[in-house]
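The other protein chains are all here in position, but one chain of the complex has been omitted.
We call the chains A, B and C, going by the order they appear; numbering starts again at 1 in every chain.
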């Protein structure tokens, strides 16, 4: 049987030339066995708010910017009219807490927009982490309950039973019924790919939240457990508490209005969503 | 602050760094002309239930795990709070049945999420099968009738007329009107690509089912024919029968409720869908 | 400024191994300046019916099968229960008509399912055509009017003014208002890419049709013009006329029913859609 191969490679006049994921390093640092903490946008923006608060309070610095075709084709515009391409950022801080741990914090404007994008971005983050010596991951997020939550618990899931047991000692709730459908997105993949492909251990901390508003109060609960586990003392939660109060004021007003009238509600609700 | 920019112009092929499909071999085995049996999630989960039951009853062992960007970006969480990256698994068992056949069983959490993913995953499975000596494929699934089925038939389709004739001898129904739109998904592609690209022969066995609930009873009918064709004797169907009874109890209750009230129905129906 | 490159190329354990488009040649032939005629599924299946009728009447033979990840992951099942992977086919016939022209006919089960798939498949077809010496393309299709058409005209569009003028001489209508949104899909791309990338000339013939049913009558109008332009004499339209009558009978019944009752309509309409 004769094989006839088609000539499948034309001389490419021009092809795609953008990398699917571009890493732009802002600093060059050596870290010692750093812990990777992820807080990307998601339910109630719990993870993102927690990560941003942590960055502010411990004074973490920008290590690298991540741009990608897996993010929306978009620039944000700041109050001065200056544009910024959307992406993710990795921050770092050395010698954090009583145990002088180095940490990396991942946050950003968006998660990957497609399943493929989620896999590719997470794998790239893990590869960067691996090169820097990451062996442990904390993924922060919210768990949407669909109803108002007065005292948010922090639900957990981890890559191994030892981590589950350790986290339970810090008050993390491992509830047999939650999360029923697993964990979808960056937090889930960081644990799943991190374990299977990079041999890392991971813990996901999910603050209970209604899912309707941004929820700094749930972020605080998540952070309280994180700093306890990482032996970070004296972290101020003031900025997060201020935001939580602001949200509570607005939600109360929205609820009052909901009882008396429908006017103006949309605007308020929208405002609530963007606090953070 | 020094800015370190990556070289942004790289060869086109170095953009992503995750493999689109990753195979993680758990064992190394030599098999003799193995038969590939597929039972992935689908209508009534008939194929997946059948494959899992077969794995349990003959004591098949895990050969390889398959992760892929074509699956959802998700981990499942077990009752202990431990995460597991979603994927497909290939199991194997040597010397099965009266003819001492080696078999491979493919099952998993999901089928590929896109047409391209379906093609790529199926082709990869077939390539693995080819390397192991697979020449015959049995694809197990459900055929949704849209109404309750009291005594499910097993409908068939095959890559060649000889296989059709042989299967008819075992009670498989080749109904001119079914399936009208062909077979979509992993079962269809295993037969189609298997024949056209890998020169394999394949038979698809589809247990009739309502399509509304998971259907262990249909799985049993499919398995009965499979074990007869493969000369596997004494396979116990007890576990499958127990599940079928559990489902029947719940569907009866749902139907009773349907007549008297709408309360609570959704929860029950949802429960039904996840038995398995 | 120091450049730090990440290692973007891991040792790939396994990657995708299926070609996005696979051509399986059934015969090896040398053709002399063949004309490529396309009739793929589309509005009223006008193009596909015309291409299939032409294949039958002139006794064209299968040259190559095309499989692709851009088609649905599906096998069709014939009346004997035998599966067939969906795809496109290229047929050929030498010395057709008074001018002894060689022709290639492209038809199949589906067009590409995505814009990217449309481009890739069309480009592959054109590459094959180029290698075989194709310089002229006839793309056959339907033009959906949204209302019943009693005497279908054949609308046209072409890659150059000379072809427009020539086709007008054969009764093709070049209507300034049609098609308002251009030509989408394989027919459009064969002309557009054929002209811009492969330097071919193309004519698109679109039979007016309601767009609600398969329309063998519109196919006949399109074919009448095609065979006149290609100097093919004595082509019988009997089979196409029989199908057209069958469709007309059914549509009449459906319309009668539409006036008197709604019962049974869906089944009939569905039947109508699949005649072909």
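Simple rule for what comes next: a contact is a pair of C-beta atoms (placed from the backbone, for glycine too) under 8 Å apart; a residue touches a chain by one contact, two chains touch by 3 or more.
As the structure is a computational prediction, the values presented were derived from the model and not from experiment.
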Touching the absent chain in the whole complex: find that residue among C:193, C:214, C:229 or C:254. C:193
Who touches the missing chain here, C:27, C:79 or C:99? C:27
For the chain left out of this view, which of C:81, C:185 or C:216 touches it? C:185
Of the residues A:86, A:173, A:228 or A:250, I need the one that contacts the missing chain. A:86
Residues in chain A touching the chain absent from view: 1-6, 8-10, 12-18, 22, 24, 65, 67, 69-77, 79-86, 113
What chain C residues would touch the chain not displayed? 15-17, 19-28, 112, 115-116, 118-120, 122-124, 127, 156-161, 164, 174, 176, 179, 181-186, 188-189, 191-193, 195-197, 202, 204
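The rule we apply is simple: only the chains that are shown with their structure count from here on.
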Could you label the chain A-chain B interface same or different, taking same to mean over half of its residue numbers are used by both chains? different
Cα-centroid distance, chain A relative to chain C, in whole angstrom: 49
What is the distance in Å between the mean C-alpha positions of chain B and chain C? 35
Inter-centroid spacing, chain B versus chain A (mean Cα positions, whole Å): 34
Which chain C residues touch at least two other chains? 4, 6, 10
